[in-house]
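Each remark here refers to the structure printed beneath this line.
Only one protein chain is missing from this complex, and each of the others stays in its spot.
We just call them A and B in the order they show up, numbering each chain from 1.
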Amino acid sequence: MSAGGPHPPTVLGSSAHGGLAVAGHGEGGHHPRQQHHFYTMGQQLEASILGMWVFLVTEVMFFGGMFMAYIVYRTWYPTAWAASSNQLNVIMGAINTGVLICSSLTMVLAVRSAQVGSRAGQIVNLILTMMFGSTFLVVKYFEYAEKFHHGLVPGPNFNPHHVLPDGTIEHIALPLGSQLYFSLYFMMTGIHALHMIIGIGIMLVMLRWAIKGRFTPDYYNPLEVSGLYWHFVDIVWIFLFPLLYLLGYNYRG
Amino acid sequence: MDLLYFFIVAVCAFFAVLVVALVVFFTLKYKRQSPNEVGADIHGSLALELLWTAIPFVLSLVMFGWGAELFFKLSRPPADSMEIVVVGKQWMWKVQHPEGVREINELHVPIGVNVRISLGSEDVIHDFFMPAFRVKMDAVPGKITTLWFQATLPGVYHIFCSQYCGTKHSGMVGQVFAMQPQDYAAWLAGGRANGTPVEMGHKLFADYQCATCHKEDRTGRGPSLVGVAGSAVQLADGRTVVADDNYLRESIVNSQSKVVSGFQPIMPTFQGQISEENLMQLIAYIKSLKPAASK
Partner (left out) sequence: MTPERHSYLDAPYGLKAWLLTKDHKRIAMLYLISITIFFALGGFFAAGIRLELLTPKGDLLTPDLYNKFFSMHGVIMVFFFLVPSIPATLGNFLMPIMVGAKDLAFPRINLISWYLYVIGGLIALTVLAMGGIDTGWTFYTPYSTIGSSTNVSLAIIGVFVAGFSSILTGFNFIVTVHRMRAPGMTWFRLPLFVWANYATSLVMILGTPVVAITLCMVAAERTLHLGIFDPKLGGDPVLFQHLFWFYSHPAVYIMILPGMGVMSELVAAMSRKQIFGYSFVAASSLAIAILGFLVWGHHLFVSSQSIYAGMVFSIITMLVAVPSAVKTFNWAATMYKGSVSWESPTYWVVGFMGLFLVGGLTGLFLASMGLDIHLHDTYFVVAHFHYIMVGGAIMAYMGGLHFWWPKMTGKLYNESLAKVSAILVFVGFNLTFGPQFIVGYLGMPRRYHTYPDEFQVWNVASTLGASILGMGYMLAFTYLVYSIFKGEAAPANPWGAKGLEWTTTSPPPTFNFDVDPVVDEPAYNYNPTGKGVHVG
């Protein structure tokens, strides 16, 4: 351990000069959006995309916990599962499914617009995506309200019932396990809706950037990566819809 | 069990001493002699890698096999076991003998007899642990679990709750009194017996009107329960299941889940209406319904 100043750092290997010409400073300049620690824009793009995929894996595991609980309890209480699924509003669920699929289309079109350099296309499609997303949330609100009115919220107020036209209350007998179903229903769709809200927030940021002309055919990483997130949220719903809504079709209580 | 324990101690001690000795030896023998010295140019050895992968692998399989066999034995109470009902609740153990004698935080047993404990819980998860007999089992609300043991030496032994259950977890302790058979009989006779589990179960059977549908002559709307405990039951959905304790329990609290073939799903569910202790007494009663040898 010698004292008196550091020695010049040695580079491993034989090339003692700077090695490859690092895209960064000087010669040709670098793209204004290239971050300092990346060698090339290509590397930056690949890193962002890999990063979003890794993040989506964590989201799969996050929802996965709830799907596991669903699988276990559905195996134990198939009748309760079917009877409870019967209580859900398939029409609203189907509308929401269609709405989300359309929103994924407009999202792709927004990314495509950036690829071909159409700022108007980006703006229109981003706004449409947000509108579809908001429609989803509005329909969800009405759905949840219906559940509240029918006493299907688990807990001390769980009291499944219809109100008949003449005002009498008709109780619905749901088997043991139904409260578990509805707990999972609210958790799964609730957390999904939360992800939608976050997605719409992200779209707002994307819209702002699109309006400012930030995305060009050679740089639209944030759009691409937000698109991946949006599609993921859509796919989760594609799983939720049949698993939650479509079980009761053959159930005759 | 102790034999397996000491076997593993021996294996571990061997490897621990071996590795530690080698490390100490190497660090001393190959101590750096000069400031710029480096080590030898050795990269690895496939043979060694395979050797020290294979040997631990084989040893661990032996430990697994032995331990699994032990676990199997400990999970299967012998058929001739004396049945004791234990229910845990924050923060005490309620014990009931087949003859009806009840204890709190104490368990008297005769030596040389297999004892099977059916465990339940009224609130959170507890665990009934008797270190002297090397057994424990969780008491889970909503289920019945079992453990069994045989005391061989008379004495007093610890009972501990060993699943954290709140404030008085460390206070949920008790004692096992293992006694000579004649002393046990004497103790039993002197105990206040206010109904055996079977008798209590019979009373509950009447109180909850079970007999309305479950008639012994098979004319009822529900299946006869005579001889059902432990038998194979065919269900309406085609499956065949064994009517063990948990099946009987589930049939009371969630009757729609396993409907017997040939019967309608009309039995009410008693979820939340019958305590764990009473459920276990009902089950004890049902298990006592054996077909008459001759009439």
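One rule holds for everything that comes next: a residue touches a chain if its C-beta (ideal position, glycine included) is under 8 Å from a C-beta of that chain, and two chains touch if they have at least 3 such contacts.
Given the structure is predicted, the values throughout are model-derived calculations rather than measurements.
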| item | value |
| --- | --- |
| Which displayed chains the unshown chain touches | A, B |
| Among B:G112, B:G171 or B:G227, residue touching the chain not depicted | B:G171 |
| Among B:C161, B:A178, B:V259 or B:I283, the residue in touch with the chain that has been omitted | B:C161 |
| Touch residues of chain B, complete complex, unshown partner | 1, 4-5, 8, 11-12, 15-16, 19-20, 22-24, 26-27, 30-45, 48-49, 52-53, 56-57, 60-61, 63-64, 66-75, 90, 123-125, 127, 129, 131-132, 134-138, 140-143, 145, 158, 160-171, 254, 271-272 |
| Chain A residues that touch the omitted chain in the full complex | 1-3, 5-20, 22, 35-37, 43, 46-47, 50-51, 54-55, 57-59, 61-66, 68-69, 72-73, 76-77, 80, 154-156, 176-177, 179-180, 182-184, 186-187, 191 |
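We adopt the following convention: only the chains that are shown with their structure count from here on.
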| item | value |
| --- | --- |
| Inter-chain centre distance, chain A versus chain B - centres from mean C-alpha coordinates, in Å | 44 |
| Touching residues (chain side chain A, partner chain B) in the complex | 76-77, 79, 175-177 |
| Complex contact set, residues of chain B against chain A | 253-254, 256-257, 269, 271 |
